[in-house]
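A protein chain is absent from this complex, but the other protein chains hold their places.
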Amino acid sequence: MAPEDSGLILIATAPDRPGLTAAIAGAVSAAGGNILDFEQHVDPYELIYGCRVVIDGRELFDRLETAMNELQLAHEVSWQLHRSTERPRIVIACSSTLHCVGDLLVRSLSDDLPCEVVGVVSDKDAAASLARRMDVPFVHVPVGEMREAQEEAFGAALELLQPDVVVLARYMRILPAWLAEQWEHRMINIHHSTLPAFPGANPRRRAHERGVKIIGATAHYVTAGLDEGPIIAQDAVPVANDTLEALVQRGEDVERTVLARAVRLHLEHRILVFGNRTCVLG
Amino acid sequence: MAPEDSGLILIATAPDRPGLTAAIAGAVSAAGGNILDFEQHVDPYELIYGCRVVIDGRELFDRLETAMNELQLAHEVSWQLHRSTERPRIVIACSSTLHCVGDLLVRSLSDDLPCEVVGVVSDKDAAASLARRMDVPFVHVPVGEMREAQEEAFGAALELLQPDVVVLARYMRILPAWLAEQWEHRMINIHHSTLPAFPGANPRRRAHERGVKIIGATAHYVTAGLDEGPIIAQDAVPVANDTLEALVQRGEDVERTVLARAVRLHLEHRILVFGNRTCVLG
Amino acid sequence: MAPEDSGLILIATAPDRPGLTAAIAGAVSAAGGNILDFEQHVDPYELIYGCRVVIDGRELFDRLETAMNELQLAHEVSWQLHRSTERPRIVIACSSTLHCVGDLLVRSLSDDLPCEVVGVVSDKDAAASLARRMDVPFVHVPVGEMREAQEEAFGAALELLQPDVVVLARYMRILPAWLAEQWEHRMINIHHSTLPAFPGANPRRRAHERGVKIIGATAHYVTAGLDEGPIIAQDAVPVANDTLEALVQRGEDVERTVLARAVRLHLEHRILVFGNRTCVLG
Partner (left out) sequence: MAPEDSGLILIATAPDRPGLTAAIAGAVSAAGGNILDFEQHVDPYELIYGCRVVIDGRELFDRLETAMNELQLAHEVSWQLHRSTERPRIVIACSSTLHCVGDLLVRSLSDDLPCEVVGVVSDKDAAASLARRMDVPFVHVPVGEMREAQEEAFGAALELLQPDVVVLARYMRILPAWLAEQWEHRMINIHHSTLPAFPGANPRRRAHERGVKIIGATAHYVTAGLDEGPIIAQDAVPVANDTLEALVQRGEDVERTVLARAVRLHLEHRILVFGNRTCVLG
């Protein structure tokens, strides 16, 4: 059994000040916890301290909770405590392009993504058969005459499914601000370019026309601004004189990996968000 | 429609001598074909010339066949002519680890891998449910008292399914030489290290113990020598102070991509084999 | 001796039409040349055919020249013929940041960059000592009251030094259109971002503020539009929670490699320019 499997994960942030690491590590020690991993950073723009602590022994949950409540009062520390055995609920949204949703579904069958996929939601019906193969409920929210009606229905579907995190796996509709805000820091999108290059529509075609020599993808939290949220994961690979079709395929391989990595980082509580930047720990 | 969709792909090899490119391009032109792509290399060790030619117009198949037959007599040219719309039959072999077979199956549902998966063959039953979800026949060839009996049964299953190419997607048994030879240049294996580093068993654990800073994977044609066949595709990504579990996950992401790329290169007739090396075109 | 050392390199472009490869390869064969490498592409936007041919035997220069002159008339073929032993003259322009100019100078001491550096030109004097160490003339073209005067002086310095190619190795001034046009396809710039992300000033700082997870660089031919010319080479590497200083260092490592690669590709006649895209051969 991996050490983390029997352990706790503590995330804490606070306005930076001297003594925070000593205080937090001291609190864990006082509660009887052995620290397996401790990683800390201070955001240079927001001057926020953040740390992630892996602690041996899940039986300490209650005592750590008490200890952190005390720290919260003394040092303005915000914190979360997770059992490493949690399997969060996720919903995947997609449209007609299925490589990302397919990849996430097949990963969720194994331990590769420690989560439970509780639904696939789409404005198209292309993914219906795929979801059925995987025994995952499929919710079709087609676009009718009123854009707003579809957005309401999409939001309602999410609320009904009660996921811990929503993954936009090539869901090709622009979300209204209210939805982005409702799921702030709990909704991950994959954009098929190395943002901030090629935001918006058709990034691959524009990359091909521009003659770029690398092709990549970006996973980010969704915010009200299109393709502007905090970046979680990014990668790029070299391309040569590829046709547009070959470049799309190379890019889709990057998308799969980047999106799965971002979801996994989120599930493992490795992402701190400071303003519009993320700090990824470990 | 992509140009290649309506076209022909010509692969030709010959002992190197002056005039081969002129002769081959001349033959295509004389047959009325427009060359969309022409790539040629000479292997520096075997002194073998090889080229891949993409030709517009599949209606030229018969005329090109005639032209190449004439070249074959004149210049010792070996050649194959393929329609770009072919969908070869593939069989996937696996054991208990399912990330590669899952990835290939889900890719084969879309155009990402232009092939038909006609069977999953395994010494374990772990992939049975996955194959059933994908409506692909599952053949269980368990290991009993006699190793040779299992090998015979495995070989028989392949023959029965009549694939154009066999993909060993983490099939954890060493193949007998006769099987490797029977499927020479038509059987692709993924090894979970950057060969020739860490051949054989448990490469990830050995990489972790050795403290490597990159982790990768290698797809190669199977030969009688374990992990020694011609390399088709390889990749590696940086790792830091990962746990063994994290390193395995990073490596499995590379495996998925490298194996899918190798299969795609094979399906697109982009691989020339010269002795124990491959030349990958385009 | 490498095969290319005793050979010729032929570059040819033409409006795409059937028969070009046969015609060109036939001309080379008729002139007695053995083709070591032949690579061809058709630009999908401009519909221009281009090829690069490596030919064994530099004694064939005159006969090939004659043959290509005939092709030029028959097929609108534009072409260049180079001896692979040429050592082109290059001028490096820089400002206060010296990692790129230092890298190019030290590479030019060995065979790594087959060229002769005939001058370093700069608006600052920071590189003077470095150029002197390398026995390369240093031309200081400071900015005075009139921007245009400096531009004229910079242009005059280039003309005086008569380079085959000019490399802007972090030269931090925007070139006037007339200069860009004068050196069209013979002037290479390194931009310290993965264009089209972060064009213009301070790309590294903006990348850090944006929280990107990859950092890279772009080498491109200079055109009148700022950071908009045809891209020759690009690369990117992952970054984690780096300070701005660490991110700059990681990025500068990419810059050195990408710029040197672009210069080498240019020196080896591997770059075809089609409109605003390059096709890099081999």
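Chains here go by letter, A, B and C, matching the order in which they are written, and residues are numbered from 1 within each.
In this section, a residue touches a chain if its C-beta (ideal position, glycine included) is under 8 Å from a C-beta of that chain, and two chains touch if they have at least 3 such contacts.
Not measured: the values here are computed from a predicted model.
Only one of B:G7, B:P230 or B:G251 touches the absent chain when the whole complex is considered: B:P230. Considering the whole complex, the residue from B:E86, B:E184 or B:E209 that touches the absent chain is B:E209.
Here one chain is not drawn; of C:G102, C:G119, C:P163 or C:G211, the residue touching it is C:G102. Mapped onto chain B, contacts with the missing chain fall at residues 41, 44-45, 194-198, 209-214, 216, 218, 230-236, 238, 240-241, 243-244, 276-281.
Mapped onto chain A, the footprint of the missing chain covers residues 17-22, 25-26, 28-29, 32-42, 51, 238.
Panel shows chain C; residues 2-4, 98-99, 102-103, 105-107, 109-110, 112, 130, 133-134, 243, 245-246, 249, 252-253, 256-257, 260-261, 264, 282 of it touch the chain omitted from the view.
Throughout what follows, only the chains that are shown with their structure count from here on.
Two copies of one sequence, chain B and chain C, touch each other mainly through matching residues, since over half of the numbers at the interface are common to both. Centroids of chain A and chain C (each the mean of its C-alpha atoms) stand 40 Å apart. Remark: chain A and chain B have CA centroids separated by 34 Å (rounded to whole angstrom).
If you average the CA atoms of chain B and of chain C, the two centres end up 36 Å from each other. For chain C, the set of residues touching two or more other chains reads 41, 238.
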